[in-house]
Structures are given as structure tokens and as C-alpha cells.
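With one protein chain removed, the remaining protein chains of the complex are shown where they sit.
For reference, chains read A and B in written order, and residue numbers begin at 1 within each chain.
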Amino acid sequence: MKRQIKVNAVLFMLGALSILSFKSNASDTTKVYKNILVDVGRKPEVLDSAAIDAIRTASNDMFAADFVTVVYSDESDKKCADKLGYLLLAEGIPPSRIAMEQTALTTNPAGKIIKSGQVLVYYKASGVEKKNPTTLVYNPDPLCAKDTLIKLENGYSLKYRICDYLLKSGVPAVRSIDPYNNNEKFSETLEKYNTVDASSILAFFKIEKLANDTIMDEVLIPYKTSMSTKLLTMEYFDANSRMWLPAQFKYPRKAINERQSYLCCPVSTSGYYRIMALDQNKNALLIRAPKGTAFTSASIQKSVYCNWEGTPVNGGTAMLFLLPKLTDDMTVQYSIIDDNGKIKYSGVQDWEHMVGHQFKIKTSSKNYGVVHGLKVNFPAKGYQVYDDFDNEKTVTLKQIK
Amino acid sequence: MKKRALIMMVCFLICKVAISQTPQETSDLRILSFDEWSNKYSTLDDKNKIINAVSICELTIDGKRCLDNPVEVKLNADSKMEFKNLLWYRWDIQKKRWVKESSPKFRIDRNKKNGAYYTAINCPGVYGFFCPDEKLNSGLNIIAPSGCKILTVSVAQKNPSTAYNALYEKPTSKINIPVSDLQFAGFIDVEIIDKAGKHYGLKKNLIGAHIDLRNGFDRCESMNLKISRNDLIEKQNLSNK
Partner (left out) sequence: MVVMTVWMITTASYGSTMVTFEDAIKRGLISYHVNTDYVANRSMELELNNNSNNPVNVQLEAGRIFYATQDIQPYVVTRPSIIALAPHAQDEVMIYARCGNSSAKSPLTDTRFERTSMGPQLLVQALNELNNLRINNNSLAQQVVWHYTNGHSLNSIIVYSDNEKELLKRICDNENAEFPWYQKHYAASQTGNDLDFSNIPTLIQGDMQVVLTQPTNIQIKLYNSDGKSVKTISAFLNQPAGQCTIPLNINLSDIATGDYKIVIENDAGVKIDERSIAV
């Protein structure tokens, strides 16, 4: 097989399209150049087999590059440079992406010094793309790398990539809801959302996406340092179960180009979202079961939507709650097991009535409770459940295990 | 020449059929409920220390000894590290103890909010995620009424999930079991034999019926369960035990 490419007549012209000036920047490690240095032979229009092999081996890489640049320093080497250009065309590099440079004996972006009698082919390797088979987000356009940030009047921002929605019927919209005063409906019923304790809700918003698919957008909420001591959780309203369920959530991070920090709330589906703060220091509530009994479960409710499960401590003989605020309209529901294995269910009643006895918790106690995975100091006072159970009904467990 | 080609073609077809009809073994991973595992497997490691079970599962395989492609198991744990330093154990049938397997890998997810433990199971058996018991108190002393000896002890409780099942070849009047954190609703049964050879069990099987847990226990404090004759009920039929 013939390896040498014969000399062609001059088929191409060098169209001076642009004059660009750029300096090499050795410290810029993000720019990675690959290069092939070709020695010009006695017949400059003939490439040796080593040069051909080198170009053929690299051509697949070159195909992905923005430009493949052929550089020569001496006019006498131009024929060799042209020949390399023809080879690049035959290797499938589009003509619009082959650049030809004549440069002085200074350094070029590839960091190579080209002497007379040498031609350099270099290209900027665009870098290996991160292979992530689980992501199904399309990036057809370089513009897609840029996020679209829409600021709302209350300081919230909605961040999404516009190209994610190019073929969709509409872009997402976010609307904040005032937790103190709202008439939001959460289903076809006329039930209104009771905010329980608006001060515990740091953010409350509704996102509407016509394209209700898996595209993940972010709602950014200005972050205040006062939030740092709080336990933060994000919940979304699940219309099927009519419950607030935990949602994905990111901790604060600083937004690019701004000094502002945000709570980042990734959302992919339309609906209501809220960010709750639980103060672990102020509103710990300990409820103790009567002697000879222990809780199997206990929860405090405020409205049908807000519910706090207690965390059992001391073998279940007491329940620890973390609440945003203690108010009069809270109710308690619990079940208690006695030492015969009988379970007694309480009805739902005002919590002060049901757990009326107050007691002081011994300061000598070294115990602590664990709520949401964090250690919590016991409160100074607790409440004792009455021995008589209002609305009680009992179930005897035949087998405890 | 034609004959050769025909033979080769037949061979090719046979190979192709063989590839597409590989006999298939079946495998099933079952997550065991607390009730299923607690009376079979004490949560003790091979150093006789109590460990807290987080999740226990059993792999059964029909057709092969071990799987070429393991069943991957992921246990989610949030960034607040609700489950700290989890370890992965296999139940050793001979030792009747949990034996540590290679440590599960813990990875934080991209949001840095949640993390998860990852492991994989190739061979049949019972496996589980456990966390070490950090309470380190000196366990539960069980003292039989005077003139009685303890034959068996069984303790099972959730949150954290621990189980202890022991049969004493040499019955003794006092035993210490390495259970540290006790739950009121935990199950306890002690089989006791008196001098006359009569067998007794506890009347009440709730731990809370025997031990006052209301003030909790500090480190290094031991818990005592002194059984009186009034706590016992005679067992009529021991053949079921």
C-alpha cells in the first residue's frame, strides 16, 4: 500500500479571515493542548509516514476540538503545512475547523517553539466529559451551560436552564406564599392550609411547571445567618396522600457572582413546598408516662397537616418532642403500654389537659434525647401523663415480640 | 467442502441456542422482620459483645452455590449520621455469632445532605448492618430467686434492635447478659429451675414490668433484675421449648 500522499496542485487558498492576537498562558491549566511536531523533509510537499501515522492516530481526538491549527514559521515550510491541511481534510476534520498560522519563533498556545524546517499541528483538547449515565438532561447548546436566574420581588430566585425547556410547552414559574395569610387550597376540597406556626416556616412557595417531568430546577431563598442554628427541613405537599413529605434539600451555598448566600431547594415537580425550621434548644418538650407504663407512640398535632412524632427516651417511659412553638391549640395523641402488655390509646385532646402534671427534670440527669439524629438536651420541665386515660380503649397484645 | 460448511453452520446454531438458553438459577433477598430474626439470632459478635441491628436480610439461592453477580445493598443514612459507623456482618452458623465482613462503603451524595452505606452479597446466608453499642454499661444482671437456677434467657427489643438468646449448660443463680440499652416494651423471658426440678418462666414478659427505666442509666452503671418467686409462673410443658 502506498503510504505517501502525492503532491497535489494548489487547491486551496489561504483566506485571511481574521487576525487574532493571543498570548500563551502557561499558568492556565484549564487549557490543554496536544501537538504534533513535523520535520519538513527535503521535499516539503511530501509527508513522511511517521507524520501521516501521527495525524491519523490523533484525528479522532482532533475531530472533537474547536480548531486544529497548523503552524509554520518559515514561508519555505508552507507547502508542508498545506499538505498537512489536506491530510486533515481527508481525516474528516471539516475545513471550517482547520486553521493555518504563520508565526514568529515565539511560543504559541501549545507551548512549543517552532524552528524553521518544522511545522506544528496543535489542537485544544476540550477535556473528557464526565460520563454520567444516570442523568437524562440534554445540553444541545453551549448556552445551556448557563443558568437562567429569575428574581422574584421577595428575593426568591428561580434557577433553571433555558435550553432544558426549549422543546417544552412552558418555563417553570415560582410564587411565594405568605404563611401568615393565605388562602391556598391543597386539593379539590375547601380545606385551607393552617400554617401552624408561621414563624417556623422559613419559606413557603408554589412552583408550577407545565412540563411536569424530571427536570430539576432550583428555588433559591436568601439565607440569613439566624437560620444556622436551626434544623432545616424541606417538605412538599403530596396531593395523593394529602401529607407533607420530606423533599430533597441543599444546605446554603453562595450564589455565583453575588455575595448573597441562598438556601438551595431543588424541585422537579409542580406543587407546594415549604422549608421548616425547628429550634432544638427552645421548645423541647418531655412527656413522661405514668409509672409502670411506657409510650409505644406519641404525636402532637396542630391542624390536620402538622404532626410531630415524639422520640422515645429512657426505654420509652418518656417522649421527647421538638416543637417550633407551644400553643394552646395543640393536641396530643398517644398510645401507652402497661406492664401486662395492654395497649391503651388516648383520644385526641388539648395537650395541657391530657398531660397536665408538670414535673421538674433532675439536673443530675446526664441523659440526652436524640431527635432527627441530633443530640438534644432535656428541657428543664416535663409533663406527666394522667393515669386515667380519656376516651381510652385497650387492646391486649398476646405476644409482645 | 459443502459438508464442512454445513457442519460448521450446525455447530454455530447449537452454540447460539446454548447461549440463549442458559439454565437460570433463581435468587431471592428477603429483608427479615424483627420478629423473624430476633428469636433466631442473638445480636452478639464473635467477641461476645452486643451489637445493635439496623437491618437484617437473608439471601437464598436456588441452583448455584454463590452468585456471579452479587445483590447490591444500599442503606440510606442522612448526613446527620443517624446511623454512625455501621458495620456489615454475616451470621456464622457454626459459631452462632455475627462475624464481621468487609466494611460497607459510605458515600455522601451529591447534595451532601444524605449518605448511604453500600455493600453486596454473593453467597447465601443471613447478613446485617449493625452499629456498635456505645453505651458501654455493664449489662443486665439477672438474679434467680434463692434456691433456683437460670436455664435459659431470651431478650429481644427494638430501637435499637438487639436480641439475646442463651441456653446455659450449667444452670447458675446469677448471670450477666451484655444488653445495655433496655426498652420498656422489650421482651424478656427467663427459664428457671428450682431444687425440685420444676421449670418456671416469667409471668410478665415486658422488661418494663421488672425494671424501672424512668431515670435511665448512666455509663458503667449496671442494671439488676432480681427475680422473686412472685414473678414466676410454672411451665407445664417444656417439650415445646
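FYI, contacts are C-beta pairs under 8 Å (C-beta built on N, C-alpha and C of every residue); 3 or more make two chains touch, one makes a residue touch a chain.
Since this is a predicted model, take the numbers as computed values, not measurements.
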Residue of A:Lys43, A:Arg56 or A:Arg175 touching the missing chain in the full complex: A:Arg56
Among A:Gly41, A:Gly155, A:Pro246 or A:Gly356, the residue in touch with the chain that has been omitted: A:Pro246
Listed residues B:Ser55, B:Thr152, B:Ser173 or B:Asn215, member touching the removed chain: B:Ser55
Candidates B:Trp37, B:Phe129 or B:Phe184 - the one touching the absent chain: B:Phe129
Contacts of subunit B with the absent chain, listed as residue ranges: 19-29, 31, 33, 54-55, 57, 59, 67-69, 71-78, 83, 114, 129
Those residues of subunit A which, in the complete complex, touch the missing chain: 1-3, 5-22, 53, 56-57, 59-61, 63-64, 69, 85-86, 89-92, 95-96, 98-104, 108, 129-140, 144, 214, 236, 238, 240-241, 243, 245-248, 268-269
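In this section, only the chains that are shown with their structure count from here on.
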Whole-Å gap between the CA centroids of subunit A and subunit B: 37
Touch list for subunit B against partner subunit A, complex: 34-35, 38-39, 78, 80-82, 111-113, 156, 159, 181-187, 204-209, 212-216, 218
In the complex with subunit B, residue positions of subunit A that touch it: 248-251, 266, 288, 291-294, 296, 312-318, 337, 339-341, 362, 365-367, 372-374, 400-401
